[in-house]
Structures are given as C-alpha cells and as structure tokens.
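Structure below; questions to follow.
Yeah, one chain of the complex is gone here, protein chain that is, but the others are all in their spots.
What follows is chain A.
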Amino acid sequence: MANPLRSEVVRLYKNLLYLGREYPKGADYFRDRLRAAFTKNKSVQDPEQIKALIARGEFVARELEALYYLRKYRAMKKRYYED
C-alpha cells in the first residue's frame, strides 16, 4: 500500500465512521455500506486514483454534514416557527 496515503485513507474511514453514527437509517446500516465501499477499492495501487477516491470520500463527509444540518434546521423550523 502507498505508505503516506495509507494513513489518510484510515483517517478518512474513521471520520466517516464517526459521522455515520447519526445516520438516519441507522449507524449499522451506514457502517456496513462504508466497509463495503472501502473493501471494494482495497486493491487500488495508483496514488492518483487513491487521491481521487479520498476526495470522493471527503465529498461524502461534507454531504453528510449538510444532511444532518438540514434535518435539524427543518425540524427546528417546523417545531418553533409558524409559516
């Protein structure tokens, strides 16, 4: 495995796992999908490809943060504000 990138991949995995705890369909559902996604790409060697995959993973992390924020915002808006 490309050594410097290995720690980045592991860090990405841990971050996504942490984010997945709040996933609406359940942390277990998320964790299974996360493992499947990472193991599917485990034989990739090309550093450029790995960097692209890491970027995609970070994109997913940002998407999750946006999802969580919107859920919370919409819930608060519905509960506390009359339109």
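Keep in mind that, in the parts below, a residue touches a chain if its C-beta (ideal position, glycine included) is under 8 Å from a C-beta of that chain, and two chains touch if they have at least 3 such contacts; residues count from 1.
Here is the rule we use: contacts and distances are computed from a predicted model.
You can't see one chain of this complex, but its UniProt record names it "Electron transfer flavoprotein subunit beta", from the set "Elongator complex protein 6", "BRCA1 associated ATM activator 1", "Dolichol phosphate-mannose biosynthesis regulatory protein" or "Electron transfer flavoprotein subunit beta". The omitted chain makes contact with just one of the residues A:6, A:35 or A:77: A:77. Think of the hidden chain as still there; on chain A it touches residues 11, 14-15, 18-19, 61, 65, 68-69, 71-73, 75-77, 79-81.
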